[in-house]
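Yeah, one chain of the complex is gone here, protein chain that is, but the others are all in their spots.
After this line comes chain A, so read on.
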Amino acid sequence: MAEPYLSATAMRGGYGKADILNGCTLTVDKGQIAVIVGPNGAGKSTAMKAVFGMLALREGRVTLAGEDITGLTPQERVRKGMGFVPQTHNIFPTMTVEENLEMGAYIRQDDFTGTLEQVYDLFPAVADKRKQNAGELSGGQRQQVAVGRALMTRPSLLMLDEPTAGVSPIVMDELFDRIIEVARTGISILMVEQNARQALEIADIGYVLVQGANRYTDSGQALLADPEVRRTFLGG
């Protein structure tokens, strides 16, 4: 069997002495949407940060397209094709939408106007506000700018840390639609979500983490149908 595009296996590590991740494994195939759900404090965001290199691992390895990237810094991983959208502070508030996207493409030496147009096509709402400061936009539009910024490097894996935190249900649905569109272009998606039910509906693969370890792993639909998962994690 071919190795998955992203494979983070048996990750162990944390911020202090106590480990937050206890043998957590995450894999995503090309163009797949993978969703990490779980109760508060399960280590969802920490697992994502570990994949991105923001957390030093004690054990385990991360490979991208077959290449071992366990020792790389986040910046180096961006150059390898990872895009990361932090949960908060994910835009440059006093810069215009267009400048935010330009900064996203900072490492690119080639002409990125094509990518800029693609991002505007994907998010028409922010395209209308390209000369406006990103800090003046609504919560949902800010998230779109944040995702757009990460897309400017043309990543092959896009990681989203709770992209729908603090936005209205309508905006949330729209964001999920956009994320599906991004995945259709062949970009793999790994995201952490609080809105577990909605997120699992669009997930090709879902990971339920508990105490830093995998509790359930299955397709999104299967997890939604699992009475045990429903009862324990989805509130019935």
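Operating definition for what follows: a contact is a pair of C-beta atoms (placed from the backbone, for glycine too) under 8 Å apart; a residue touches a chain by one contact, two chains touch by 3 or more; residues count from 1.
Following the convention adopted for this analysis, contacts and distances are computed from a predicted model.
Trainee: Which of the following is the UniProt-recorded protein name of the chain this complex doesn't show: "Amino acid/amide ABC transporter membrane protein 1, HAAT family", "Iron-sulfur cluster assembly scaffold protein", "Aminomethyltransferase" or "Peptide/nickel transport system permease protein"?
Mentor: When "Amino acid/amide ABC transporter membrane protein 1, HAAT family", "Iron-sulfur cluster assembly scaffold protein", "Aminomethyltransferase" or "Peptide/nickel transport system permease protein" are compared with UniProt, the left-out chain turns out to be "Amino acid/amide ABC transporter membrane protein 1, HAAT family".
Trainee: If the hidden chain were put back, which of A:57, A:78, A:209 or A:223 would touch it?
Mentor: With A:57, A:78, A:209 or A:223 as choices, the missing chain is touched by A:78.
Trainee: Just name the one of A:86, A:163, A:206 or A:220 that touches the chain not displayed here.
Mentor: Result: among the candidates, A:86 touches the missing chain.
Trainee: Of A:14, A:38, A:81 or A:104, which one is in contact with the hidden chain?
Mentor: Of all options in A:14, A:38, A:81 or A:104, contact with the hidden chain holds for A:104.
Trainee: Even though one chain is hidden, which residues of chain A still touch it in the full complex?
Mentor: Within chain A, the residues that touch the unshown chain are 74-75, 78-79, 84, 86, 89-95, 99, 102-104, 106-107, 149.
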